[in-house]
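Of the protein chains in this complex, all but one are displayed in their positions.
Naming follows writing order (A, B, C, D and E), and every chain is counted from residue 1.
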Amino acid sequence: MNATDGTVRIDGRTTTDHRPVTIERGWSTQAEGSALISFGNTKVLCTASFTNGVPRWMAGKGAGWVTAEYSMLPRSTNERMQRESIKGKVGGRTHEISRLIGRSLRAVVDMKGLGENTLVLDCDVLQADGGTRTASITGAYVAMADAIEWGRERGFIGKKATPLTDSVQAISVGIVGGVPMLDLAYEEDSRADTDMNIVTTGSGTFIEVQGTAEHAPFDRDELNALLDLGLTGNASLAAVQRSALGLA
Amino acid sequence: MNATDGTVRIDGRTTTDHRPVTIERGWSTQAEGSALISFGNTKVLCTASFTNGVPRWMAGKGAGWVTAEYSMLPRSTNERMQRESIKGKVGGRTHEISRLIGRSLRAVVDMKGLGENTLVLDCDVLQADGGTRTASITGAYVAMADAIEWGRERGFIGKKATPLTDSVQAISVGIVGGVPMLDLAYEEDSRADTDMNIVTTGSGTFIEVQGTAEHAPFDRDELNALLDLGLTGNASLAAVQRSALGLA
Amino acid sequence: MNATDGTVRIDGRTTTDHRPVTIERGWSTQAEGSALISFGNTKVLCTASFTNGVPRWMAGKGAGWVTAEYSMLPRSTNERMQRESIKGKVGGRTHEISRLIGRSLRAVVDMKGLGENTLVLDCDVLQADGGTRTASITGAYVAMADAIEWGRERGFIGKKATPLTDSVQAISVGIVGGVPMLDLAYEEDSRADTDMNIVTTGSGTFIEVQGTAEHAPFDRDELNALLDLGLTGNASLAAVQRSALGLA
Amino acid sequence: MNATDGTVRIDGRTTTDHRPVTIERGWSTQAEGSALISFGNTKVLCTASFTNGVPRWMAGKGAGWVTAEYSMLPRSTNERMQRESIKGKVGGRTHEISRLIGRSLRAVVDMKGLGENTLVLDCDVLQADGGTRTASITGAYVAMADAIEWGRERGFIGKKATPLTDSVQAISVGIVGGVPMLDLAYEEDSRADTDMNIVTTGSGTFIEVQGTAEHAPFDRDELNALLDLGLTGNASLAAVQRSALGLA
Amino acid sequence: MNATDGTVRIDGRTTTDHRPVTIERGWSTQAEGSALISFGNTKVLCTASFTNGVPRWMAGKGAGWVTAEYSMLPRSTNERMQRESIKGKVGGRTHEISRLIGRSLRAVVDMKGLGENTLVLDCDVLQADGGTRTASITGAYVAMADAIEWGRERGFIGKKATPLTDSVQAISVGIVGGVPMLDLAYEEDSRADTDMNIVTTGSGTFIEVQGTAEHAPFDRDELNALLDLGLTGNASLAAVQRSALGLA
Partner (left out) sequence: MNATDGTVRIDGRTTTDHRPVTIERGWSTQAEGSALISFGNTKVLCTASFTNGVPRWMAGKGAGWVTAEYSMLPRSTNERMQRESIKGKVGGRTHEISRLIGRSLRAVVDMKGLGENTLVLDCDVLQADGGTRTASITGAYVAMADAIEWGRERGFIGKKATPLTDSVQAISVGIVGGVPMLDLAYEEDSRADTDMNIVTTGSGTFIEVQGTAEHAPFDRDELNALLDLGLTGNASLAAVQRSALGLA
């Protein structure tokens, strides 16, 4: 098993390619930070809302808070889904992904540096073709970086404070037909034996590793191959983020 | 009081101008019909989901059904709103607009011509600057027209059936500072004494007229001035729709 | 087409007659104001609850607030409906009517004159035979007027303040079998091509005009005929209100 | 302690008097059976909805079903209460009373005699001054009796079937200031040491006995005094029911 | 009919025997008071949570509050039930029992003696074989007694205060096959003509008496026989409580 074994994927990629990733920074004119991110046909609108102040239970500690909400438009998918607002409750998958995005972003924020300010990241999937949670994390980072600068310009964050300790990016990897692959599209994801989401910092350490045997348990070698793929992919995404932010 | 009185509005329009309207037909690759419509900074993604068959309570009558759902992204507005899925219930305003969109579209659909098929129109506001309900109706018509053709191509609708009896478009009008104006942006809307939404067919008859005295009751002359403005504006929107659909 | 064309309706009325309207003022011994209003077989119990003070977000501005809630008893209709409390959510129609009643009443209240007091109008339909929303508005005005006097007597409203700037009344009109008619009963309403609710002040200006093409779009002449009918009908309702309040 | 000890109550009654009870049979023109019952200022509108057929899980057994729902209008009380439909859930007290009414009515219905038919009793409190649950049971019986006759006339119930095995009536009793009293009004109820609701058949046997020490535990003698009072009161209510039904 | 008539029950008991009752005091290491109580196969985990302070609406009166919540594990019963958290609402039976437990416990607590402290009693049924509400009350009393001592040791309750005015215990009685019996197991309960729950103080007065004719109304003699049985049974339970608390 070799991650660069010549396998050609349905969309022509090699096993180590991610899909074309584009980030339209500042897509929204209302939010303090925003990014419309595409991983191939997957499109997520990420907005960052900056509020001076924190929830009452956190006040007076000199620290901020970051939270996230993920949602899919009803017809972002191939079959229309019922709206969670109509059902009257948020589903387990939505909850799980919202929590993952929030944890991932908080991992690169120094809450003392942020000061008593609150950031809410909304990741709304406009079109879904696999990898919506990884696109959400990767795009939300860009929106968050802009919102933090917005707060700094208005004096809500100290001039010398460095709330962002690193960047954060995420990608999916999986074993499909016995072959480890990077950034699964929906069709690949639904056939995967094992599926893993890897969240890292721009400096290459892990923030979150979530691997699930969808159809067959995996061994240590397979796990290592997936981790290798994910680290390489995330390094590439970090470069796209830097470019979008005008840092590269 | 004259609707063409030389008043210059905050964004440079005359009182009889609507904002620039653009329709990106087929924005979504998943839905049977779709349109991303903009009325200035207001942007609404309209998708049409076509399902062969109708709800059980309608089956066996040879007739179809059309329904609509409207929603705003939490940060489509200047201040972030709480998601209705998180609140666990759909608010009154959302309900009211969803019902208005559905009624307006049904008014131009011959349900027998549609046959036992169901159309669900989702209108998700990505960015809001006034007129989201009128943009939703105007864009949803385009998405619906494409979804009906999709159904015809696959044989779910008879070749000679004409489910669409007309087009439908909507615009807001209002009296701001004593002056009747077309297509109010958010800032104008919030200052309006009277606000009216006018839904018409392409042939110029009324489907829905909803006028509300927000701050001051209005008289018969004012009502007539608003109706005149609305009919002119909707005629212009009908032309934009025809152009988007390649009919003009 | 002529609104006084000799048509005899199912209950013997001419096209310009409303049904017999009665108002039992002070029906409830608990509320600060109340009215049991009947439009023929439609019966609505309207109560006005006066509270000194306003919600926290309004405090300190010297202004009051008026809001309304509409509901139908489960067996007010011919077929029993499920209770919204059992369903766990308020339906779109209920929301829409509650909002309409609230807006209509607020249009005749000077909030500064009301002072920091809150009025809640509850309109509970005990029996429904068409026109429940128009009966609710017409009856709620009477209950509200009494509750305002209650507040004045107790010193919550200034002696010289005039919170009520006018009266408000509402009636439905519609085109049934091609003929414009006033105050549709349920059986007529379900056959109407076009249905319109007209809310006016006692001095004859419009507060709300809501016309809907249920089955066929309507033209400008039809719209004008309906508006004429509605204005005449509301003038008659205003007289019934004045009589109930002992003002005529 | 003696139940006929000369105590004069706030409204002039002796301890063994119930308040004036009136039953307006057939108040609603829509329901298959209805009664507007008053116990003094307490007013409850009871409607009985008859449906041919039973829920799926009961079908095919030749037996019917009876259920009840209780609710209070928001301003039936001295202070306005929030609607349970707005809260999104039915409260514990409402549930408890609905269940009590349903059990009490089922106790006098022979489900085989009823056949595969469903009765829903709605008890909506229009005005509350204590004893709303006992008034509901007493009035619902009258509405139910009429609905059963309605079903018999239409052939849904056999001509010789006797679904009603007895009548049912209910009254509250309590110990106030050390004195056992019949049919507590709100003001008495709120001061009671012990409060008991007694549901009986017209032939004088018990269907339900619910006694609660609100402020002080009660002994066997007090319990017996309360039971005596309740039996006498219910015998009187049974006579009012017979009179309303034209049986006496 | 005689309560000691030689009838042998399905599990070998006489009609006046309750099932073996055990109380594991202090089962939980987290709660301020706890008891795992068994009535035969019925097992309920009762925990008492002591909080210094009261809800805002009660503050400043020098009095405390006691409340209770009852719930069944989904597979405590023979057939798995759906969780109420999944349904999104608490059922009527759960509400009713929670309220009964709370009232019963409050009847033996002097709220002034408790001071501004709150006790929440959770009664979670781990296994159900009839009598879950009576086991809950009997076990919750033991948990509550320990939580009160916990509060006293920490100085939240005055050294000389006597918040507990008595003990409280509960048992079910019923008429099965014409024979009055104590402490019905599930199989007996489902066949009972009449079912009664009796809550008493340790000194033998009544706190709550709830008798229901499940299948046949009952007369005064039957009621008296059931009350006799219940008083005897509760006296025995009071002894088990004293033993668990080391008082006997």
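In this section, contacts are C-beta pairs under 8 Å (C-beta built on N, C-alpha and C of every residue); 3 or more make two chains touch, one makes a residue touch a chain.
A quick note: this is a predicted structure, and the numbers were derived from the prediction, not measured.
Of the chains displayed, those contacted by the omitted chain across the entire assembly are A, E. When the omitted chain is restored, the residue from E:49, E:165 or E:236 that touches it is E:49. In the complete complex, the residue from E:7, E:41, E:165 or E:232 that touches the missing chain is E:41. As for the chain not pictured, it touches chain A at residues 89-93, 95-96, 98-99, 103, 107, 166, 196, 200-201, 205-213, 217-220, 223, 227.
Residues 28-31, 34, 41, 45, 47, 49, 51, 69, 71, 73-78, 80, 83-90, 94, 120, 122, 124, 126-128 are the ones on chain E that touch the missing chain.
One rule holds in what follows: only the chains that are shown with their structure count from here on.
Greatest Cα centroid separation from chain A: this falls to D.
Copies chain A and chain B of the same chain sequence form an interface built mainly from equivalent positions, shared numbers / all numbers used being over half. Work out the mean CA point of chain A and of chain D, and you get 60 Å between them.
Put simply, the C-alpha centre of chain C and that of chain E have 51 angstrom between them. Among the residues of chain B, those in touch with two or more other chains are 88-90. Chain contacts here run in a simple line, from one end chain through to the other with no loop closing. In this structure, the chains touch in the following pairs: A-B, B-C, C-D, D-E.
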